[in-house]
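All protein chains of the complex are present and in place, except for one that has been dropped.
And then subunit A:
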Amino acid sequence: MTVPARPYDWPLSGTPGPADTALILIDMQIDFCGEGGFAHQAGSDFALLQATIAPTRRVLRAFRAAGHFILHTREGHRPDLSDLNDNKRWRSARAGAEIGSPGPCGRMLTRGEPGWQIVPELVPLPTEPVIDKPGKGAFHATDLDHLLRRRGIRNLVFAGVTSDCCVHTTMSEACDRGYDCLLLEDCTASVLTAHHATILNLTLRDHGLFGAVTTSTAVLEALPAPTNAPSGAPDPL
């Protein structure tokens, strides 16, 4: 059974299963969704991002129970900032939140700092790879493509923040690499609602320019009920 979605029922290859379908959570970090994080320091309305945590948590729990491969991405730079583009640094300083400079949650968008951590509601299990990325797209300068191909993954379900920045860039990269992408519209957000709407429209254009769009409810209804409790550690959620 496919997932009811716009502009096509997803995925094109038919029923998505644990063997070929992964869930990827983009940048659900304190720096974006938390008080005192990078987004907050840059003056953004991070409450819009925070609102994605609850539905994303339901989806994460269901995908874990169904045995899907789950990946998390984390935007952040090496502590020596050797991977920080000059223009990215300049832009962040201009926004009042220079990457690498101290904030209430430690050095902003810097690996190892409190703000760089994933929010406690969505903390990864040890078996769920975390991709540390210096760019907007999670494929740039990372082993994401390698991890997905090794598992035979061809369908990607996207949740996370922000829809107009890292989520869209990563979906675009994934699309070019041949992955069939599904965006969960209530599990992603932008700090600007107009941008969020623009991205949804862009995704839907031309019969799914970057994949398909649906809701967390639709994907949860389409997932087969787990026949058994998953083996191993109990779900911490």
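In this section, a residue touches a chain if its C-beta (ideal position, glycine included) is under 8 Å from a C-beta of that chain, and two chains touch if they have at least 3 such contacts; residues count from 1.
In the analysis below, contacts and distances are computed from a predicted model.
You can't see one chain of this complex, but its UniProt record names it "Isochorismatase family protein", from the set "Isochorismatase family protein", "Quinol:cytochrome C oxidoreductase", "ABC transmembrane type-1 domain-containing protein" or "Sulfurtransferase TusA family protein".
Here the missing chain is touched by one residue of A:6, A:58 or A:78, and it is A:78.
Screening A:134, A:160 or A:208 for touch with the missing chain picks out A:134. Although one chain is not drawn, its touching partners on subunit A can still be listed: residues 78, 80, 82-86, 126-127, 129, 134-135, 140-143, 145-147, 150-151.
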